[in-house]
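A single protein chain has been omitted from the complex, and every remaining protein chain is retained in its original position.
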Amino acid sequence: MFYREAGQYKTSYKADQAIFPIFQDRMAIVFYLLVAFVAIPYFGSDFFITSMMIPFLIFSLAAIGLNILVGYTGQISLGTGAFMGVGAYACYKMTSIFPDVNIIILIISSGIFSAAVGMIFGLPSLRIKGFYLVVTTLAAQFFLEWCFIRVPWLYNYNDSGAIEVPQREALGVIVTGASATPTTRYLIVLAIVVAMTWVASNIIHGRIGRSWMMIRDMDIAAELMGIRPLYAKLSAFAVSSFYCGVAGAMMVFFWLGAAEVESFDVNHSFLILFMVVIGGLGSLVGSFLGAAFIWILPVILRAIPDTIGLDINAATVEHINFMIIGGLIIFFLIVEPHGLARLWALAKQKLRVWPFPY
Amino acid sequence: MSADKSAARGEVRSIDSLVTFPQYLLLNARRFATRPAMRHKNYGIWQSWTWLQMHEEIRAFSLGLKELGLDKGQKIAIIGANRPRLYWTFCAAQALGAVPVPIYSDSIAEEMEYVLEHAETVMAVCQDQEQIDKVLSMGKKLKTLKTIIYDEPRGMRDYDLDELRSFEDVQKLGEKTLGSKDAADEWEKNIYQAKGDDLAVMLYTSGTTGRPKGVMLSNDNMVKTAISANEFDHFDETEQIVAYLPLAWVGDHVFSYGQAFTAGYCVCCPESAETVNEDRREIAPTYFFAPPRVFEIMLTAIMVRMEDAGTFKKKMFHYFLDHASKVGEKILNGEKVAVFDRIKYFIGELMVYGPLKNRLGFTNVKVGYTAGEAIGPEIFRFYRSLGINLKQLYGQTEASVYISAQPDGEIRAETVGRPSPGVEIEIADSGEVMYRSPGVFVGYYKNEKSTKETKTKDGWVHTGDAGFIDDNGHLRIIDRAKDVGKLIDGSMFAPKYIENKLKFFPNVKEAVAFGDGREFVGVIVNIDLTSVGNWAERNNIAYASYQELAAHPQVYKMMAEHIEQVNRDLSGEEMMAGAQISRFLVLHKELDADDGELTRTLKVRRNFISERYAPLIEAIYDGSTEKYVDTEVIFEDGRKGSISATVEVRDVKVFAPVSHKEAAE
Amino acid sequence: MSARTAADIAVGEDLLHVDDISLSFGGVKAIQNISFNIVKGEIRAIIGPNGAGKTSMLNVINGFYHPQEGTITFLGEERRKMRPYRAASQGISRTFQNVALFTGMSTLDNIMAGRSLKMHRNFFWQMFRYGPALNEEIEHRRAVEEIIDFLEIEHIRKTPVGQLPYGLQKRVELGRALAAEPSLLLLDEPMAGMNLEEKEDMSRFVIDVNQQFGTTIALIEHDMGVVMDLADRIVVMDYGKKIADGMPKDVQSDQNVIDAYLGVAH
Amino acid sequence: MDLLFNIFVSPFIEMVTMPDFLLQVLWEGFVSGTLYALIALGFVLIFKASGVFNFAQGIMVVFAALTLVGFHAAGLPAYVSLVLALAVMGFLAWGVERVVLRHLVNQPDLILFMATIGLSYFLIGFGELIFGGEPKSMITEQLGLPTGSTTIEIFDGIVILQHLDIAAAAIAAILVAGLALFFSKTRIGRALRAVADDHQAALSVGISLNQIWAIVWFAAGIVALATGIMWGARSDVSFALQIVALKALPVLILGGFTSVPGAIIGGLIIGFGEKLFEVYWGGLLGGGVEGWFAYVIALIFLLFRPQGLFGEKIIERV
Partner (left out) sequence: MFKKLILGTAAVAMLSGAQMMSASAEDMHYVPSLSYRTGPFAGGGIPVANGFSDYMNMLNARDGGIGGVKIVVEECETGYNSQKGVECYESTKGKGALVYNPMSTGITLQLVPKAPVDEIPVLSMGYGLSATAIGEKFPWGFNYPTTYWNQLSSILKYIDSKGGIKGKKIGFIYLDVGYGKEPIPLLDKLATSMGFTTAKFPVGVKEMQSQSSHWLNVRKERPDWMIMWGWGAMNSTAIKEAAKIKYPLDHFIGNWWSGADADLRPVGEVGKGYVAANFSGIGTDFPALQDVLKHVVDAGKSQVKDKSLVGDVLYNRGLFNAVIVAEAIAAAQKATGKKAITGADMRVGLETFDLSAARLKELGLEGFAAPVKASCSDHEGAGSVFLQQWNGSAWEKISDAIAPMNDVVRPLLEEAADKYTADKPDWKTQSC
């Protein structure tokens, strides 16, 4: 309905290969960015920004990371939580060792560590497939969790065993620690997520992304086309873990403020996997939709009884929440196993062919 | 090749002195150097040429042709679909004073052979291997044909014949001469030497009977017609059109070549015949021509697709369409419309009309034309109510298209408009429409007899159509003059008129009416497979083939209802009430151009059909209720086969004339 | 169409030479002592009844299976064990018996995927999809478009291949193999499961590829009829053994071949 | 050198010098092994018949045990509660088939896997809503399970055998044997195997896939109840118990996803392995290695035998 594609013809491959070849889509992106960068910081309450938007964005980034692995390369992983942890601990250590280096640079470079760890645990994927690979990644998950507890150097020998975010400034503004305003933290997270989403989209649409999808769709054929499984899989593990690592570092530095190992436990891996599957495998939009569904929906559900003045105790709400979310997950899988992204795409398609049904 | 060497040289001629299209090319290369001249969807994108680039391409090819010996007055055949290079060939040939002869690319070899031989073509430019094969299959029969040039090299590797050359090779040949002498200057000089009354192009009309005739059109015919057509609809260099109609048809030649060169607008060639709709959507042309049939198919497709939409969407769609049919045309015509209706129309534009036009690729259409046959008033109004400025025109090859056209603001479904600029129209005593204009052709090539029959000494041309000028000064066409006949009881019988009324039902694809010199009117009906098939699906009617569907009792019932409706309409019209349809049958096969039942422009060949289906027509008139018939058909690959069926004939209700006046005679 | 004669082929230059190849899976012998050659520019068919080891033979040629015995000489280079991607990078490209397209990607992307070996821009440029990486994409897009044009699949350019009918999928797969600009193209039953018209189309494309691009083709086909018209020379296999090798007309009249086929057909 | 000594020498010295302790370790390994095997068995049953990796098995264990305890707490006799709990599991199986599985036929593994995670979320919420989050004690004695222990004096030391552990091992053995009989001797059992081998074939001999799924889920429910009783008796019945179910994964990897004996042997390998490693080598790494050790065993194992202990070697085809 909003789409007016007539007259949008391409006279060069550059235009035809663009990520958003349709004008209205480009406008929509601009609109979303305006909302995200201007409207939300201006109108959003602290609660909305800190408890909904920041975690939503961070989880979206992690979901993109996992989606690269699961959705684009077809390698199942349940180690996301731990890979996020690697990023968080790496960032914490680096800022302890180099307190003067800009924290944002450290956040990004912490991804390098998780990428390296991810590659190591990705090695078995060369021989192991499917659910069997789940076990390797679970091994990574539990082994790394154990490391986070058992290697006190990682948390600076803190008595609590937790990493606590020190206060850091960037460009003269306090960006981490409790004194950093929610808006500042939100804007940094948003900028990083937007930039990294853009990069992810570039990689996916290019040679490397294609090699991942080749491995995913038909690994044997891919190899016979000259794709080296080693490169393709490990690069997917590396990029995926990089994203998760950065998400993990941001989670601690811009959202939680402090974290124990439980922040990176296996439930976390499940949570992200949910986002990816519900959102839609092999879709960047899906990663955002999935994160929104899994993270924001419960927050809203929790707020509902209070908002409509229903006096149910918190525990019951939580129990019902669990049931609703579990039920919705099943419902969505039944109704649209390809996730929200497919629904999104269908809706978009509907709008494109409007008023026709197909 | 640098720009200064190519375009900006030579003398500057004033625009009024230009009499040929190559002269316009030189002008456009200078005035619209960076504007797009042509686009072609190829290799996935719209490959584009500016006027300057196109000028260079044409010049290279033209010089190449010259090297190959093409000379003034010689004929060069152009065979293929809408491809930039084939369009360039027109200009390249004209630049040398040679005469391009486009040939319908779907002609079978024999048809092609006739034209090539008749026109004494010395060269042929073919699109691809398929056309080359056809030309080569004629072997040595074509004595004049010396050189064959192909556009697409695909599959041509093994053709090591001396007379075969690729388009690129010829261009290279031309470029080589550019390097050496003052070839470019020479070439331009040559172009400016051309005269207005030189032959510009020769177009063979397929005609409903007999051999095709080569209509000779001069530069003046073409250029003047093109210029006045541009003025009539205010076309300039910003237009974009999609060239998808046959290259050899006069309409396409005028729209995609003549008007494009004189106005300087951009012509876009679709990727292939299958992708025309998609390509049109991408380009969103500002000027669009299509025969009524295309509009009809489009409307049917829209309605069929909407049938599958959800209830809400369907309701909304029809709600707004209803509204559009009330006020849409008024708004388009600039009439007074209540504010509330305007608001509602605006919402409709957002929700329905806009998206719909967009899906059809009509968003940017300034002017759309339809011609060739009468268009159903509902169809015509439908498009206009959406805000598409669709108009009708009436034209002929012999007139370089334009005889009459509807000026903005005076558009009615049943007329074909006022005489075009420079055209005079008269109705002969026989009721036949006659015209005289600057576009009137020079004559039929090598056919003095026909020329004399058609064109009077003082330049009046017989159209062969019966019609009259109505009270508003608009021309109305009833039928082919020779087809208008009388029933035994003397009632006027205009078969086309009746057929068109039937064809306005989406379920009816084609209808052929008989009745001249008979007791009553009988019709052979062809169902529309898309529309009826869809209806059958929705009503759970199983069918395995076209034949089975056509013979289905339910389908018969539906057709009978349609025909009754037509009869009811006819009964209200003074002149036509006497010739209502009494009996009909639904034909068991689709009328097809390959079987010769339709012309290449998809017009019904009445005489052929009445011969071919003589037994069926007999059955209509001898009162039998069914008839076995066996028909020979030609498959796409050229093999022959036959279809046989027992066809049912039915009676329909006839209505008494409503008019109080007495029926004619 | 082809004007080549048997004599032309006999003097042609060897592109590939397999020598005394044996392959077994846990005691089951799939291929036994097979030798034959493929000459540059020819269409070489490997035929045989079901289970004759034809596909295994192709798998050996492109490095997917490693034969226990024997050698393979490709472009004058002898090799024993080789990963499939090495074979691919040396110019061996193939299609599969059961279409093995990348079902989640569009026709365009599938054929682009076939050009993987020719694309090299590094990760850095890929990240920003800028400069060399973008130029490379565009350059290869052009090459891919030529293949799309060649195979007449313009209308399905952006359709996900999973949604295509079988015949078109086969064509896309051929396109993907062609995209690698192989010096040896292996086709595993390119006409399996097709109707007559599709078979004719596919045959035309195979011949066109051979003539237009001069690509050497080795194809497996179950249907003798198609092969006789298509191939320059034929190897016939049965139960993992070579039972005949030669010109179509010779093979056709070979008693062993007739027996093998009759034996299967009952 | 010290390190090497600690890795390669001293543990063995310890084993030899304290044989009674070694025996105790092995016994504990055996008991946890059988319990792991029991959980894994629940997974195997479902995977074998429907190809679903049932993540909800863990929560089913908790749910079954809670139902049992819940009925008893409501005043019903222990055995009646047991029967009712079985009925609830049957109803659950039926419901899962009806509401979830039926609509997800032919979906990719991952989707089915996710659906079971959704199911476990639902069951967690549902269970807590009904039974509350407080830990309950298992009605061990009421069910007639033995308590207390037997101390065996041996090698100048003692080995303590809990009666409950012995019972657990015995019950596990009975369940396995029972299931094996069920699979090989009964019509439904054979049908189940047919389904596992080939869905199409099973359908063609007139077996309803839906029925079979309901049956395997019920069987898995029975196994879950047994597991819940055993684990519940060893600690308590609370939602924390679901975590134990994750241990089943490496067991499955070792044993193969579809093999009942594989599940048992895998369980025992993991049970023995992790106890021995934790007790004799864990200290070197600061302890708590049990959490990942099983996975690492499975991982190392996979690298050498990607098809699992009982799987067949995969020949890749194109």
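Letters A, B, C and D mark the chains as written, and numbering starts fresh at 1 in each.
Note that in this section a contact is a pair of C-beta atoms (placed from the backbone, for glycine too) under 8 Å apart; a residue touches a chain by one contact, two chains touch by 3 or more.
Note that the structure is a prediction, hence the values are computed from the model and not measured.
Within the full complex, the chain left out of the display contacts the shown chains A, D. Between the chain not shown and the residues A:Thr80, A:Ser114 or A:Ser263, the one that touches is A:Ser263. What subunit A contributes to its contact with the hidden chain is residues 28, 35, 40, 43-48, 50-52, 55, 96, 99, 142, 146, 149, 158-162, 164-167, 174, 177-179, 255-263, 265, 289, 292, 296, 299-300, 302-303, 307, 313-315, 317-319, 322, 340, 343-344, 347, 350. Against the chain not displayed here, subunit D makes contact via residues 14, 18, 21, 24-25, 28, 31-32, 124, 128, 132-138, 149, 151, 160, 162, 231, 234-241, 243-244, 246-247, 274-275, 278-279, 282-283, 286-288, 290-291.
In this text, only the chains that are shown with their structure count from here on.
Path length between subunit B and subunit D in the chain contact graph, taken as the least number of steps between touching chains: 2. Chain centres here are means of the Cα atoms, and by that rule the chain farthest away from subunit D is B.
Of the two chain pairs examined here, B-C and A-D, it is A-D that is joined by more C-beta pairs in contact. Each chain gets a centre from the mean of its Cα atoms; for subunit A and subunit D, those two points are 33 Å apart. Separating the centre of subunit C from that of subunit D, both taken as means of CA atoms, is a distance of 49 Å.
A straight line joining the Cα centres of subunit A and subunit B is 56 Å long.
The residues of subunit D that reach two or more other chains are 316, 318, listed in rising order.
Within subunit C, residues 64, 96, 100, 141-142 each touch two or more of the remaining chains. Remark: subunit A residues 1, 3-13, 15-16, 353-358 touch subunit B in the complex. Interface of subunit A with subunit D (complex): residues 70, 76, 124, 127-132, 134-136, 138-139, 142-143, 145-146, 149-150, 220-221, 224, 266, 270, 273-274, 277-278, 281, 315-316, 318-330, 333-334, 337.
Here subunit A touches subunit C in the complex through residues 12-14, 16-17, 19, 199, 202-203, 205-211, 213-214, 216-218, 220-229, 235, 282, going by the rule given at the top.
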